[in-house]
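To start, the structure under review is shown below, and the notes come after it.
Here the complex is missing one protein chain, while the rest keep their positions.
Up next is chain A:
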Amino acid sequence: MADHFFTFSIITLSLFVVASSGGLESELVADLLTLQAESKSGVIHLDDRTVSKFLTSPRTPRPYSFLIFFDAANFHDKPELRLRELRREFEIVASSFITNHNSSNTKLFFGDIEFRESQSSFQLFGVNSLPHVRLVGPTAKSLKDDSDVMDQGDFSRLAESMAEFVQYRTKLTVGPIHRPPALSKMQLGLITALLLLCLPLVAKRIFAGETLLHDPKIWLSGAVFVYFFSVSGAMHNIIRKMPMFLVDRNDPNKLVFFYQGSGMQLGAEGFAVGFLYTVVGLLLAFVTHVLVYVKDATAKRLAMLFTLLVSFWAVKKVILLDNWKTGYGIHGFWPSSWN
């Protein structure tokens, strides 16, 4: 049935094309504009039928380009594909493009195709891995061979790099990306109102001197935590988006926790060394401020021995790791006559 309809529509469409291609083109664009206006983000949902209507059947050059996001609902829960995130970014690019051009630009449309419902379109494009974004230019005859694939590098900076890709390939400007604010105006107003309500209460507590802030223990643990967090290089991991560990290339079952080379570090590695940095100081403080007041001599000795061993081990470990990672060993600098 579907096939019949398919061939039928192709025949009628091609007849129509022969008859009045100009009229048909403007009709298609009008259809697309309606579809675009119907969708919330401006991304047109395509299926096998619409793909043929808007892409395969019209004669090239088509009056528009199509940027298509290939989606698969059943892979949404796989975090490594980042489908949800990329789709959201794709929608941001689409809506930014549309708002920047006041929904009057008919040169470029954004679409998405779902795998389950449009498997033949996936075959038509030759898509066999996700995430996958394709730009079908006005002159592309074969959807598989003539369209441009957005490669990994263009996903890397999300919406911004996708927009660059579009600008580069279609020579159309996307303009500034409009991201939805993290909090809506309503939420913002509520939060401000709450804050204002709380303010007198908080001020009263402060004047009375009975907040958590008056507890030095909180400050102490806060300060030590900030120290631990910083020396472990966590800021580096956040800025560079480093993973906690890598999977060994040669042996997929093995995990790599330590990265050799001083310019980079992995998350787990940083925290491990940050722990080593911190634990020595904590033990020293324990010895200086707690252990001296312990009355029992044996307990004191044992604790002292433990502290000494752990401190020694931690410092040695850091020196070894540092040597392994950067190739730097502790040197003495002696007068040359001593050698």
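Before moving on, here are some points about what is shown:
Going forward, contacts are C-beta pairs under 8 Å (C-beta built on N, C-alpha and C of every residue); 3 or more make two chains touch, one makes a residue touch a chain; residues count from 1.
Definition applied: contacts and distances are computed from a predicted model.
A chain of the complex is left out here; the name its UniProt entry carries, from "AP complex subunit beta", "Exosome complex component RRP41", "Calcium and integrin-binding family member 3 isoform X2" or "dolichyl-diphosphooligosaccharide--protein glycotransferase", is "dolichyl-diphosphooligosaccharide--protein glycotransferase".
Only one of A:A37, A:A73 or A:I238 touches the absent chain when the whole complex is considered: A:I238.
The set of chain A residues touching the chain not shown comprises 152-153, 157, 168, 199-200, 203-204, 206-207, 209, 211, 213-214, 216, 219-220, 222-224, 226-236, 238-240, 262-265, 269-270, 273-274, 277-278, 280-282, 284-285, 287-289, 292, 297, 300-301, 304-305, 307-308, 311-312, 314-315, 318-319, 322, 325-326, 328, 330-333.
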